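Contents: one structure, followed by commentary.
With one protein chain removed, the remaining protein chains of the complex are shown where they sit.
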Amino acid sequence: MNNKLKIGIIGAGRIGKLHAENIVNNFRDIEIKAIADIYTDKIEDWAKSIGIKNIYKDYHEIINDEEIDAILICSSTNTHSMIIIEAANAGKNIFCEKPIDFHINKIKEALKAVEEAGVKFQIGFNRRFDHNFKKVRQLVKSGKIGDCHIIKVTSRDPQPPPIEYVKVSGGIFVDMTIHDFDMVRYLTGSDVEEVYTNATVLVDPLIGETGDVDTAIISLKFKNGAIGVIDNSRRAAYGYDQRVEVFGSLGAVTVNNDTDTTAILHTKEGIVSEKPKYFFLERYKDSFISELREFFDAIINDTDTPVTGMDGLKPVLIGMAAKKSYEENRPVRIEEIE
Amino acid sequence: MNNKLKIGIIGAGRIGKLHAENIVNNFRDIEIKAIADIYTDKIEDWAKSIGIKNIYKDYHEIINDEEIDAILICSSTNTHSMIIIEAANAGKNIFCEKPIDFHINKIKEALKAVEEAGVKFQIGFNRRFDHNFKKVRQLVKSGKIGDCHIIKVTSRDPQPPPIEYVKVSGGIFVDMTIHDFDMVRYLTGSDVEEVYTNATVLVDPLIGETGDVDTAIISLKFKNGAIGVIDNSRRAAYGYDQRVEVFGSLGAVTVNNDTDTTAILHTKEGIVSEKPKYFFLERYKDSFISELREFFDAIINDTDTPVTGMDGLKPVLIGMAAKKSYEENRPVRIEEIE
Amino acid sequence: MNNKLKIGIIGAGRIGKLHAENIVNNFRDIEIKAIADIYTDKIEDWAKSIGIKNIYKDYHEIINDEEIDAILICSSTNTHSMIIIEAANAGKNIFCEKPIDFHINKIKEALKAVEEAGVKFQIGFNRRFDHNFKKVRQLVKSGKIGDCHIIKVTSRDPQPPPIEYVKVSGGIFVDMTIHDFDMVRYLTGSDVEEVYTNATVLVDPLIGETGDVDTAIISLKFKNGAIGVIDNSRRAAYGYDQRVEVFGSLGAVTVNNDTDTTAILHTKEGIVSEKPKYFFLERYKDSFISELREFFDAIINDTDTPVTGMDGLKPVLIGMAAKKSYEENRPVRIEEIE
Partner (left out) sequence: MNNKLKIGIIGAGRIGKLHAENIVNNFRDIEIKAIADIYTDKIEDWAKSIGIKNIYKDYHEIINDEEIDAILICSSTNTHSMIIIEAANAGKNIFCEKPIDFHINKIKEALKAVEEAGVKFQIGFNRRFDHNFKKVRQLVKSGKIGDCHIIKVTSRDPQPPPIEYVKVSGGIFVDMTIHDFDMVRYLTGSDVEEVYTNATVLVDPLIGETGDVDTAIISLKFKNGAIGVIDNSRRAAYGYDQRVEVFGSLGAVTVNNDTDTTAILHTKEGIVSEKPKYFFLERYKDSFISELREFFDAIINDTDTPVTGMDGLKPVLIGMAAKKSYEENRPVRIEEIE
């Protein structure tokens, strides 16, 4: 009927809805043919208001729809690998939210299915598409700072998630730091070989009671010889702190937090500028649009996707190594996990 | 058939197209029923691609369409006042690009027609809706900097317009500085009473040959006792420079230029950050969306528009006073122009 | 006995003492042989504590001391021209605080005496020796920003002087703005030809009662074609605000305020950096040392002084033109004053 790329979305929680609205508002060449969620009644009004006609309880209706070219997997993490395998077997191109899974075997199975099916596959590491971090990558890649020596990532949330979420999150290293592990791989263009975790509970003792930590410094060794460090906190009083620095033989590149405005108030109290943008939805707003654009373009032009299955696997491995390092208080090589 | 607000757009040049696309991409409750342009053949493909069905050569077809609630006037300045009067008489709500006209009488006639018709009327001073300047206004209004003493506006373009445009622009003061005159009124919440213009030709002698200037410092006196200064250049080598500063009894608020990223490159050459966003389409991108949202909301909720007819008239008067001041090298009161 | 340059200081108020201490603490090749002040009893302890042996009530003892090579005139403004003439006639090299005098005739007489005597003569426009402004001058002179188009100076005090001082200060334009008039001449390397003053009383009505103003925007035209603007306030709530910007055909150079530290505090209230250094003694601390070093070096090496008699005269002329402009509300050419 028309030549729009037809997609289906599985899972209509916060991130599924976000993707749906971004597609409707920004991409005239993409049609959301269907959306599936076990709570269909909760999403019906919303889905109709943005023009999605088919709303299913069972996601298999999407997988079995021959018209659908691509599927966005936005359901809970424990369903990812299974849906990936089914969708790949059905010949669908796949965009899957991070992390693929908490079990390495399941990830590997899913990636094998994708490879055998020869479909496009992209992981939702949206921060790679952030304007600031893209610019850092460009500058590093261009050679402006020479060989990479030290990479530093500061990643602090404005507040911890609900404790019920913490319990099922898999722990800070695969839930929160996973984005930073992806970021250091992206910015250096190299793989992590070994991690040492220095972590503790300083924000909320309830987090400690779940066996998790909320404050961490993770030291990294890279294949290309560089070294790096990530620092995390589940709560920064001044807001969402997302900075990186890459230091090399010819110089360094740094990025600061984004703010809503450039206004500076000068009074007898001091010179006051704005706090960082509130949280990831505000800070990484445009990146969620860009990652989908590149995924759709990879399908349309039959090119490689910018975030591959291996890019989905590696940060999970690093996260597990980081956790092991914390538990055993010693540096852990990634190959110990694989 | 549906309860969307229906609008027509008159004039499909750069700004008309921008508004049309912004509406299509951002406002699901607004329908562009028709667009009119004397070069219909040039816009047909574009208009269809964004879903506008009715494309007219004669804008009267829009004015006479009873279904249309509001008209966006984006045609050339010399047609504004005439179309305003016709649209007002037809009971249409009106959004008109700046300036209303170069002739005070025509502006006044148009505003009279609007007033008698009792329709909503808004002028396209989009910079009032810019995130940075809105924040400055909020801070000034909140009393954080006390009484306003000095306001400073720096407004420099990355490059001059084509010389053919300069010839018909009405001169820098009504073409370029008019935005700054609106801005000082907006930020101080007060009217300008007197201007003194210190201006010259330093960027391009061809501009001088048309009788215009390209570099100016305009000194201002306000009704509320404050004083101010605007500086303009038609070419800043480092890009589009748009800064303001409001200084008062309790402090000051400043805003800096927006940049594409926060990246800073540190090398032996120095510490280099990014140039300002390229030009007004990039810098004021979101403000073009916000001004329309507020216009449509004023219609929907039957409230006052945020930029009135008087707000359209006043900057033209100040611009003319600025020009007279330049020609006669003396301070000129705005009441001399009225 | 030794080959130190011997100097005498006339006037031991705040600035006289500052110079004396700067010399003692920084210049081992300069000896303060004597200091004169009408209140000898008030300065005796201090003078001895820094090793000055000769303390006179009558400054003629300094002028008549054949061993003394140079005199620093730090007495009240109304005595400057007379002492300059006497010192020049005695063959002394002269460093004189600004302004030379409030009367043009007296300034010219003094400069004539200096010229006839062929002695070194330097005016205490210390801000030329400030690290920030020197750097701006270097960048402008180097051609990095091309031809100068617009110069902007912001100069605001943290608080007004005592009202008794205001009464005898000669008015804001020769007391406070005089430094800024010197600065625009220094930074552009060009002379001011015309000024227009937009000024008012917003800080303290008592200042208005003395016939003076406390808030001003002064628009300037330069011989080299550039235009400029200075804005002044007698009270900036956030402190001593001393910024300049020179904008040219190839770019611009700006300088910001100095602060005591680079510390930034990030809390839920915002991102707070430090206020400017308190006032001129803190902000221009090093410049007072540098100006003397260059004066002494000019004597020792028999070279030109960096701030000449004409540099002392011109800002007074501009200040008088600025005042006339304010009184008559019209642009005033400097040649009207001369």
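Worth pointing out:
For reference, chains read A, B and C in written order, and residue numbers begin at 1 within each chain.
Assume contacts are C-beta pairs under 8 Å (C-beta built on N, C-alpha and C of every residue); 3 or more make two chains touch, one makes a residue touch a chain.
Computed from a predicted model, the values in this text were never measured in an experiment.
By the touch rule given at the top, the unshown chain touches A, B, C in the complete complex. Only one of A:Ala88, A:Ala252, A:Leu265 or A:Leu313 touches the chain withheld from this view, namely A:Ala252.
Note that of C:Asn3, C:Asn105 or C:Thr262, the residue touching the chain absent from this view is C:Thr262. Set against the missing chain, the residues A:Thr177, A:Thr215 or A:Gln242 yield one that touches it, A:Thr215. Of the residues in chain A, those that touch the hidden partner chain are 146-147, 149-150, 152, 156, 196, 198-200, 202-203, 215-217, 219-221, 225-229, 231, 233, 235-238, 241, 247, 249-252, 329-331. In the full complex, the hidden chain is touched by chain C at residues 25-26, 28, 49-50, 131-132, 134-136, 139, 144-145, 250-258, 260-268. Touch with the hidden chain on the side of chain B covers residues 236-239, 265-275.
The rule we apply is simple: only the chains that are shown with their structure count from here on.
Rounded to whole angstrom units, the spacing between the C-alpha centres of chain A and chain B is 40. Between the CA-based centres of chain A and chain C the separation comes to 59 Å, rounded to the whole angstrom.
In chain A, the residues that reach two or more other chains under the touch definition are 265-268.
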